[in-house]
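Note that this complex is displayed minus one protein chain, with the remaining chains in position.
And then chain A:
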Amino acid sequence: MEPGNQPPDELAPRGVPLTGVRRKALRAFALGAVGLALAHACMLLLYVASDFPLSKGRSQQVQSWMRPLFPQDWSVFAPDPLRYTVHLEVRTNPGGTPGPWIDLTAQDNAAYRHQPLPSKEDQQVLRKALSRYRAGRPEAGTAAQRTVGGRYLRNLVLARLRDRGTDPGSGINMRVRTTRIPAPDGTGRTAPPRYQSLGHWRVPS
């Protein structure tokens, strides 16, 4: 740093000597601020290193300090990026006969591609809703659909259907199509997609 070359900062301390109570007050404030910063630094490190033995013992305190204002999640593409693509497909049942499967993920992909500044709604919302629903679902069948993740996913899919002018009717079917990304050395190139049914979902009227 070369303070000599800096334009003057007229709000910087001028170095007026302090005496008495003012000096004490400032010292207390400075110690408090630095102490708080150090405490936050320790909490941050303990929170990120959640497998560290010290963090495990103090997890309650660390959590209540860090959440919800200082969340941390830096596992982007880690430990491994997904090796398959996941698409959500949905089907309506107009007049009791099942319609064609509609690939909602492909619809989103088409919307966000070739955009320098894609909207979050096209790029993240559906993917995150689906992975949240699939991750937090120890319950089977309709019990899972009644969880927060389930109701959110259903609302989201219904909104997407209405966007494209499809009447969802009284119930919809959802399934997940998983396609393996062929390995870089060319093996597994012809693996067919796998389907997982998410069941039948009643549409609230």
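Methods note: a contact is a pair of C-beta atoms (placed from the backbone, for glycine too) under 8 Å apart; a residue touches a chain by one contact, two chains touch by 3 or more; residues count from 1.
Everything that follows uses one rule, which is that contacts and distances are computed from a predicted model.
Between the names "Hydroxyneurosporene synthase family protein", "HTTM domain-containing protein", "Nitrate reductase subunit beta" or "Ribose transport system permease protein", the one given in UniProt for the chain missing from this structure view is "HTTM domain-containing protein".
Residue in contact with the omitted chain (choice from A:Leu54, A:Val148 or A:Ala191): A:Val148.
Where chain A meets the missing chain, the touching residues are 1-3, 5-7, 9-16, 18-19, 22, 25-26, 29-30, 33-34, 36-37, 40-41, 44-45, 48-49, 67-83, 85, 87, 105, 109, 112-121, 123-125, 127-129, 132, 148, 151-152, 155-156, 158-159, 181, 183-184.
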